[in-house]
Every structure is written in structure tokens, then in C-alpha cells.
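Some chains have been omitted; the remaining ones sit where they do in the full complex.
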């Protein structure tokens, strides 16, 4: 019973069907195909606003290429202390931006503290001796399984606008956030001041496809050259784009996210006071001592410890195809302890 | 009738089957899966020597990450004037290597002229004022549809060894080269002094998978970190690795290459004196004036002009699934003119 990561799951039947469908004939390479050419329209429809959208294959590519469009090499990019871009992408942002610096901001349950961010940015020196504030990046849903409400995103958007910074959202689990908030995707993106979104599909059932969505088209001018130079323009681009089209045009994508969220919430309820943060997406974080962790492992559960307090904290991630019985068995075990 | 590029073709049935097979269950992410873990062994078997091999999704990634392992930021990488790394990968090599310089070498039919290379390298200043000779990269089969014989590769290998340079091979069409030469893959790689190979699968029928194969393991130490930082480590790595395993473990991969080569040779024969370079892989380059180019287009053929003498020269690429009838129709048209 694997709760290691939503990356361990296979691709959904709908994704496999989309690949088969894209595989029937010769077509233009490097994005000159029907699927790739539909991305702008498909994402514009989905977000209810005119956007530019491009496919890439990894979330790290989406994040690093986005941020490189938002920050000069001497820029400062403010991020959560828990941010994937900071902790789990090696130096990808530094590489693509030619040196931009990630500046960690104090974080509560994975969410950037807006008040502290405002102070940090305001206090940041602007003289030539310092890296220059350039962008803010937030993760939605966060690395801690929480979400920012539309108002919370908008608060960061206000700081960005006031300080003339760009606002990026790492949406590796964007569908989970939308499902959790029961909001329109627009409410937590362009309406709240987000300039660029890394739209995640892989964790929610794609084989390997993410999109970079520019709500602010002025910032997109360099994207295609940056993607090519980074070796993320595929010759057979159709196979990435077809996955994304499938996510946007069927119901399965949001349904999967909602289902995973609900299963995770059941784990949260069962965990009781062991729960570290409210379950608002498809992950639950539990305080659990080594003995209980071992007991779970003995019962056949697989999961990762979390953070540097690893011995007493774990992360449980629900995948799109997680058997309900896995969750039931887990809840039973947890309930017995809470 | 498309002769634009072998990138326009779909994936082979065997590749689609390999993806389906890899899609049945949860497995470890980021390369912790059965397919990825078999790559070293599978490639070692195929090459008859112990190698380290890693999957990436694009040929540009394979080339740029390879060269970054072979050259410091202030290194010079000698390449053919026609090289894909020079002309068609934007600044990918410069990005991944943090500034290495590509130095074009006079080229005959796509092949680096070994004598001129030897002289260029010998004359290259080594003082601190210059970029420092670091590596040679050759393309096999070349961008002009020719191949290097084992001896010709070994001649470059000798220069590399004599001048303490590393030798890289861009094998985007490596299978076509092996099929053309009727040699063992070892004969044109490690036996001839090649340190690192970009092993191409996509052009020969994969959906999107290439391998970086290190024959010289000492040079591989940084590869995994470089790949991660470049955002080319996929969370669901199995889907890349499964494609590569399929290429190595079935006959289809070499059969497809041989078939495409043969069809291209028929075009070469039909072209007669219009043929620019001998057809040794799956491409034919023809001198053809604008009027005849238009006639071909009117007959329904699609192809690209070639080089800056575009008005009088064209490239014809045969894909793995090219209908034989396309080639027959083409040959008939060409024969009428030659």
C-alpha cells in the first residue's frame, strides 16, 4: 500500500487513450501539430481569459523556465521555506535564470506568511550591491498539503504589484487546489494577480506533461527560446500536448483530484491530533513516533518521513488510482491510536 | 507524402506496447523503477562493454548534458560546421556547460576533416587568454546522411587521445549508422575511442527517449546532478526507460533503421547526378532547382530546402514507417529528370 508519492502511480486510461489517438499519423514536429496548436485556446477556455500556454515534460522545467522569464540573473525570487523550487529541484532555477537567488520566506503550514513577506521585500536593499527583488513564487496546493484561499493568493498578488514584482505559482497539484477550494481556476490565478502558472498534470495522472501558462503575455516573449535552449522542446511535441488537452477537455482530471483529496481527508480525520496541518489536498502529514511508523510499515504501508524531524513526522500522499481499501486499512490503524 | 523529417513519424507499435506494459502498476519515481535500473545492463550488453547509461527525453538534452560533462565553462568543443549541436540546438551546449564554445571545423559531406581538425587543435593557443580545447563531437550518421567508417571514427579518437580531449558522438541516427556499416555498435564507439554517446531512439520510432551512454565511467560522475538540475530527470522515468529497453531488446529497432536506409538508397539511385552526397543512412540530399522543387511539391511531396543555398538543394528524410509507395512515386519522378 503505497503512500509515497503521487509520482508512483501509472498514467490514467484517458491519458493512454490520448497518446494512442495522437499516434495515428505523421504530423509536424517541434510543436507544429494539432494538439500543440490548440493549447493556447484550450487553456484560455479553461481559465476564462486569454493566455499563452506551452507544454513541458517536468514540473521542474515548468518552474525553472517560468522563473527565468520573471527574474534577471541578479534577481531575488521569494519563496516558501518548504518550496519545491528551493528544496527539490537541485539548482534548476539558478541554471535557467543564470543565477537568480531563491530567498526563503517564513512559512506557516506551507503557506508564505504575507505579512512577513511584505516586510522582507520592503526591507530588501535596492542598491547595486544586492540582488534585486524580482518575483514571488507560491505553491498551490502547498508542499504541506494545504491551499491558499483566493484571498490569500490575492494578498500575495497585492504585495507583488505594490513592489513591482512578478508572481509565479507552482501548480504541481493545481487541480487538487481547485477541487479543494471549489473555485474557478481563475479565482486563484489571474484574478488574484498571478502572472505565470506551472500547471501540473503528471502527479494527477498524466504520463509526463506540464504546462507553463502565461496570464501576462508580456512576460512570455522569451519562453520559446528558453524552452528550446533548455532542451525542453520535444521533436514529437504532440505527445505532451495531447496529454494536456485530455486533462482540460475531459472530466476525469478534476474528478481524480477531488477523489484523491477526499481520501486524504479521511486519513486526516482518522489521524486526529496526530495531524500536523489541515488536509486540504491529497496529502496528510502526521506526527508519529518511530515505533508507530514501524508498525505502519509492518502493516504494509509505504511512505516517506518528512523534514529534518524525520523520526517523528511522515507524509502520506494519495494517488489518483489509490485503492479505497488502502485508505480504509490505514484509517483503521490510525484511528486505533488517536 | 512526407519526407520532412524522421521526427514527423508516430511511435512504433513496439514502443506503444512498451508504454502500456510499463503502465500497469505503481512503481518508484525518479528512476527507481525496474526499467531504469536495467539500463546499465541493457546498454552494456548491447555494446559489449561495461557502460553507464541514463535516459533523457530529447537529443538536445543528451548532447548538451554530455558535452557539459566533457568541457569546462571555458572549454572549446570542436564540431562539424553542419553539426546539430551548432546549428539546431539554440544555445543548449552553452547553457549546460556554462559557456563552452563550439568551434566549427571544415567539413566534407558532414564529416569532420580529420587532418584539418588535427591542425586546428594543434594550433589552438593554450595560454590563459584562450578558451581551452576540451572535446570533439561528431555526428553518426552525419547531418548530411553520410557515416564515418570505424577507421574514420578511430582517426578522430586518435586526435582526441593525442591532444587529451574527450570524444563525444551525437548518435541521433546511431541505429542508421550501425545498419549502414554492418558493424558492431562497439566498432564505432568505445573501440574507436568514443567516450560518450548520445544514443538516439526518437527519430527511429520512439515516442521521446534518448540515452546518454558513458563508455568512460570517470566522466559520468556529474551526470545525474546535471540531468536533475537541467530538469531532465522525470518523476515517471519508467516511461522513458521502457522505450529504450524496447529498442535494445527487440529486433524492430535495427530492422526499422535498415529499412529506412534502403528506401533512402533507392532515392539516391534515382536522383543520379543530382545527388549531393552518398546515401549512407536514411536521408538523401539533392541539388534541385526551384522549378523542379515546385514540381515535386505539386506532386504531393513535402520536404525541406537545405542550407543557405536553399533555392537549389533539398533534404529528403525517410521515416521508419514511410510507405514504400511514397518512395516509388518519388523515384519515378526523379528518374525522369536524371
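All chains are identified by letter, namely A and B, in their written order; residue positions are counted from 1 within each chain.
As a convention for this text, a residue touches a chain if its C-beta (ideal position, glycine included) is under 8 Å from a C-beta of that chain, and two chains touch if they have at least 3 such contacts.
Here the structure is a predicted model, which means the values were calculated and not measured.
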So 2 chains are in place, but how many copies does the full assembly in this file really have?
4
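In this section, only the chains that are shown with their structure count from here on.
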Could you give the separation in Å between the centres of subunit A and subunit B, each centre being the mean of its C-alpha atoms?
34
Complex contact set, residues of subunit A against subunit B
2, 4-5, 7-11, 16, 19-20, 22-30, 56-61, 64-65, 89-92, 95-96, 202-203, 207-208, 225, 228-236, 239, 319, 321
